[in-house]
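Apart from one protein chain that is not included, each protein chain of the complex appears where it belongs.
After this line comes chain A, so read on.
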Amino acid sequence: MEEVPHDCPGVGSAQAGRGASCQGCPNQGLCASGAGAAPDPAIEEIKEKMKTVKHKILVLSGKGGVGKSTFSAHLAHGLAEDENTQVALLDVDICGPSIPKIVGLEGEQFLEDNLGVMSVGFLLSSPDDAVIWRGPKKNGMIKQFLRDVDWGEVDYLIVDTPPGTSDEHLSAVQYLAAAHIDGAVIITTPQEVSLQDVRKEISFCHKVKLPVIGVVENMSGFICPKCQKETQIFPPTTGGAEVMCHDLKVPLLGKVPLDPRIGKSCDKGQSFLVEAPDSPATLAYRSIIQRIQEFCSLRQPKGENLVGS
């Protein structure tokens, strides 16, 4: 089973919607009407908007619940500790927007002077409100976030995504295509059930020509606060991220152990890096953040507009 008809002529081609291989494709009507052919003007508009944003990082995972939002928020906190660095955190998880909770914001956009946050969570009037939207509407929201939010001069834009490889991911990559994304940080946990989804995510990155900055293995071992002995709650039965990264030739940025204080900090909307500066998890986060900064500085646009893919 393939994700597009075997000989999909391409949505922009003259044969779009009309070819023999288009029969049965759910997008056939759309392509035949010619609607798929015209490039979305928003892409150019977003490219313009993004000129003031130096580095763009996507935080991805094929798997849910591995710590993307936790990591995104703490990456943002870590970078923003330098008050001369302007950081923006965009949460494009439309159905499950966790970022407002994790950063402790109910509606304000600015967490600190140099850290701005945007999420659909801010647009919901009640915590019980469900965003039951189909793909096209979610795409529209993401487009609006990227095009209509006035980000200003930003050093790092971090985009937190939902799990999977679907509308939100395609939209984020497509709308930012002309604006040059530095790369993706991929989060996993050690067990194979996560890794099997993360391999797909890495494959997705390769497909859409999104550079992989590296992989973070989260929840990597638990140190009992009482006896200090380590247990692997999520055992790396197939070698964990280390083996996967070696096989797929992508960098392993680091391993973050499970510290119950992380969950607590997120519940309170506090930065774990500040709440537990001596935790091995904090040290791991800081090392990973530094590696990400190094990666980005190697790709410094330096005034010229590097067009991605």
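Everything that follows uses one rule, which is that a contact is a pair of C-beta atoms (placed from the backbone, for glycine too) under 8 Å apart; a residue touches a chain by one contact, two chains touch by 3 or more; residues count from 1.
Everything that follows uses one rule, which is that contacts and distances are computed from a predicted model.
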Fill in: Omitted chain (choose from "Dynein axonemal intermediate chain 4", "Centromere protein M", "Cytosolic Fe-S cluster assembly factor NUBP2" or "MTMR7 protein") - UniProt protein name
"Cytosolic Fe-S cluster assembly factor NUBP2"
Worksheet entry | Contact with the hidden chain (one of A:Q86, A:Q191 or A:Q293) | A:Q191
Response to the item:
Which of A:V87, A:L105, A:L258 or A:A276 touches the missing chain? It is A:L258
Practice prompt. Would you indicate which residue among A:K63, A:H77, A:K255 or A:R291 is in contact with the undisplayed chain?
Written response: A:K63
Practice prompt. Name every residue on chain A in touch with the hidden partner chain.
Written response: 1-3, 26-27, 62-66, 69-70, 94-96, 98, 101-102, 127-136, 138, 162-167, 169-170, 189, 191-193, 196-197, 199-201, 203-204, 207, 222, 224-227, 229, 231-235, 237-238, 258, 260, 263-264, 266-267
